[in-house]
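For this depiction, one protein chain was excluded, whereas all remaining protein chains were kept in their positions.
Presenting subunit A:
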Amino acid sequence: MLDADFFRRWMTVTAASVDREAERLTALDSPIGDADHGSNLQRGFRAVRDALDKEPPATPGAVLVQAGRLLISTVGGASGPLYGTLLRRTGKALGDAAEVDEGQLAQALRAGVDAVRQLGGAAPGDKTMIDALVPAVDALGDSFAAARDAASEGAVATTPLRARKGRASYLGERSIGHQDPGATSAALLIAALVDAEAGGE
């Protein structure tokens, strides 16, 4: 079973991954975006980590709802409302249970991904975070490791795609050949589940 501390660790590990990969995310965002994805997410997840460390919420759902709220208010780019909605909706779907199982997490995360699709209007193949999140949620029923691999493969597979959403879509054909920064950061979020399960911080 997954308790509130597992979800706090998930966010903490994500914050550490984003810190580590911030330069790479910003570099990916330079040719097709506005070169702020790494620094924006770093600011957001640092705020999440600090708030959860200071006063950890009591339930899995409350951890994710608070994290989502903070991302919306601190990120400053489109990834704020998108990741914020993902986590908040996932948290709401988990309800106020003290512990949830992997199947409930998979189901809740699917609700979160659906909310992101509705908010941003992106479908699979549009070269967005959805291209990492949808395969991850599909694989989550098997294991966290399977979800991590599916998200990572989904992110890499955005490289040949033409962007259909966000600033990159204005570039048309020129967006082809670049891995999507949002799909890349989404893969970091999913990979953090594996480390959180192993007890990592």
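Going forward, contacts are C-beta pairs under 8 Å (C-beta built on N, C-alpha and C of every residue); 3 or more make two chains touch, one makes a residue touch a chain; residues count from 1.
The rule is short, and it goes like this: contacts and distances are computed from a predicted model.
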Suppose you had to identify the omitted chain by its UniProt name; would it be "O-phosphoserine sulfhydrylase", "PTS fructose transporter subunit IIA", "Na(+)/H(+) antiporter subunit B" or "NADH-quinone oxidoreductase subunit H"? "PTS fructose transporter subunit IIA"
Could you tell me which of A:I72, A:A111 or A:I176 touches the chain that is not displayed? A:I72
Contact partner of the left-out chain, one of A:A47, A:A97, A:L119 or A:I176: A:L119
Residue in contact with the excluded chain [from A:T12, A:Q42, A:T85 or A:T184]: A:T85
Given the full complex, what residues of subunit A touch the hidden partner chain? 34, 36, 40, 69, 72-73, 76-82, 84-85, 88, 115, 119-120, 166-167
